[in-house]
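Structure below; questions to follow.
Omission of a single protein chain aside, the complex is shown with its protein chains in their original locations.
Which chain is which? They are A and B, in the order written, and residues in each are numbered from 1.
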Amino acid sequence: MTNGYDILIIGGGPAGLAAAIAARDAGCASILVVERDCELGGILNQCIHNGFGLITFDEELTGPEYAARFEELARAGGIDFMLDTMVIDISADKVVTAVSRTSGMVRIRAKAIILAMGCRERPRGSLNIPGYRPAGIYSAGTAQRLVNIEGFMPGREVVILGSGDIGLIMARRMTLEGAHVACVAELMPYSGGLKRNIVQCLDDFGIPLLLSHTVVRIEGKKRVEAVIIAEVDGRGKPIPGTETAYPCDTLLLSVGLIPENELSLSAGIGLSPVTRGPVVNEVLETSVEGIFAAGNVLHVHDLVDYVSQEAAAAGRNAAAYARGVLAGSAGAVPLTAEDGIRYTVPQTIDPVRMPEELIVRFRVDNVYEDRSVSVYFDGKRMQHRKRSILAPGEMEQVKLKKGDLVASPDLKEIVFKLEEA
Amino acid sequence: MEQIHLTCIRCPRGCQLDVKIEGGGVLSVVGNACKRGETYAQAEATNPLRVATSSVPVTGSKLARMVSVKTAGDIPKAKVLEAVESLRGVTVEAPIAIGDVIVRDAAGTGVDFIATRRA
Partner (left out) sequence: MDAFDVVIIGAGVSGAACARELSKRKLRIGVLEREEDVCCGTSKANSAIVHAGFDAEPGTLMAELDVRGVELMGGLCADLDVDLDNIGSLVVCTAEEDLPKLEELLARGRKNGVEPLTIIYGDELRALEPNIADGARAALWAPSACIVNPFQLTWALAENARVNGVEFFFNTEVIGIAQDDGLWTISTTRGGFAARAVVNAAGVYADALHNMVSADTLEIIPRRGQYLVLDTAAGRHVSHTVFQLPTKYGKGVLVTPTTAGNLLVGPTAEDIADKEATDTTAAGLAEVLAKSVLSVKDIPFHETITSFSGLRAHRKEHDFLIGELPDAPGFVDCAAIESPGLTAAPAIGEMVAGIVDGILGPEMRGDFVPARRGIPAVEWACDEDWEALIAEDAAYGHVVCRCRKVTEAQIVAAIRSPLGARSLDGIKRRTEACMGRCQAGFCTSKIMDILDRELADLAYAEITKAGPGSELLVGRDKELGGGGLL
């Protein structure tokens, strides 16, 4: 067993780096970041487009630049790094087992662990798209890596299924690098990505967005030769007779991200079936005491700036836990998502232990115009904030004040719901 | 007078802007939540601007095969494709630092392509 650390962070992407910096700045002097790749920054390194950091730095940076700023802060001292190292197990008593080419298998004990492993893309197979299994079907992120990191084009004539942000970004990247993108098909009647990306990635290049459409068949045995796209009805079922063949050599998929929590399961951490990330309390602590989570491993974010904010909170909380000054929880009030709201993070709040102001993040289940986000404390409406538009592709947040919770004795439940404005 | 509808792309919020134009000039912008929206609408209605990003091969680096690049500032939207095409055949040699100029005056815009990662 290697000498222990106060805090061990799994993942050196935006969440892991922000958590490490915040933990150090909160006074923790013993921090290790374990990263599976050969460099820090995670997926940001392949996100070479701009648009990152407006909230954090008040300027538009590219992914690698945003990562570099955090790396520079993290490298300023007080934090150890293990690169090219894959964590293979986390035990409930917070021993992390990892392997690497240079160090072999190592076991490291930590007082606190922060999960920052990110997420993965949903593959074609999970969609049951009928047809052959030829070359030329890539998740958008895989194509992004091939184009931006390796410098090679995975296709010439491209159809994209799913209007998640990576798919939209790749529509532009493929076009700029010499391919032709025939269309982006989206099963839902609304886009899964940010509005700005529809404008600057599709509209700028005349790439059609086919809402309420999906791929119903993939042709081509060795390499993709065509995909068949059909319109879908209100329940997402293809409408017979609406099929159109799109000759192409490439199908990119941007059909959703899934928090990568196989390691969390090995530690016995409870997951939410909605977010597919750990269930956490007001200090972003999972069901296993002293193990915290932040970033896309916790729930899929739309903006990296929010990942950094959330991870910084996890870093501060883990530092307090490692120092023994994070008070034990006196009791948790559950947060319930209803009527258009899919989930909240955190899922429980201890009013005594929460900070003066706590950000609760959530997503809605459909596109809504002119609704209010309401917060009820045991049936009493505490907040009622009008939003002109709410969409599933965008993460929302409300702030809860400690004072309000403390002033509500015997609080049993906090309900989040959408209501008429 | 002409009225156009725009989605602001200056931040992820994506404000829906109604812009009144007359004689090539912007008369008014409604729907923006911040000052950036007005600037965006002014430009978008008259001379739309974008930052172009791409990557170019790098030799002699242990860190990377490609160096990501961006135009150091906005360039005309109509020049984006040409600017990226101007990188064809460009290869750089390590070491490269963030901010290093990769190609000067991209596609005659007066704006340089600069590195956005080290290599």
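Definition applied: a residue touches a chain if its C-beta (ideal position, glycine included) is under 8 Å from a C-beta of that chain, and two chains touch if they have at least 3 such contacts.
Keep in mind that this is a model prediction, so the values were computed, not measured.
By the touch rule given at the top, the unshown chain touches A, B in the complete complex. Interface note for the absent chain: among A:Ala26, A:Leu73, A:Ala92 or A:Ala135, the touching residue is A:Ala135. Checked against the full complex, the candidates A:Ala29, A:Ala92 or A:Met153 give a single residue touching the omitted chain, namely A:Met153.
The missing chain, though absent from the display, is touched by one residue of A:Arg36, A:His49, A:Lys111 or A:His213; that residue is A:Arg36.
Chain B meets the missing chain through residues 54-55, 66, 84-85, 87-88. Residues 36, 84, 86, 88, 97, 99-105, 120-121, 123-126, 128, 130-135, 138-139, 141-142, 145-147, 149-157, 175, 177-181, 216-218, 221-223, 247-249, 262 of chain A touch the missing chain (whole complex, contact as defined above).
The working rule: only the chains that are shown with their structure count from here on.
In this assembly, the C-alpha centroid of chain A lies 26 Å from the C-alpha centroid of chain B. Those residues of chain A that touch chain B in the shared complex are 38-39, 45, 48-51, 54, 60-65, 68, 147-151, 175-177, 194-196, 198-200, 204, 302-303, 394. Within the complex formed with chain A, the residues of chain B that make contact are 7-12, 14, 50-55, 57, 63-66, 68-70, 77, 80-81, 84, 98, 116-118.
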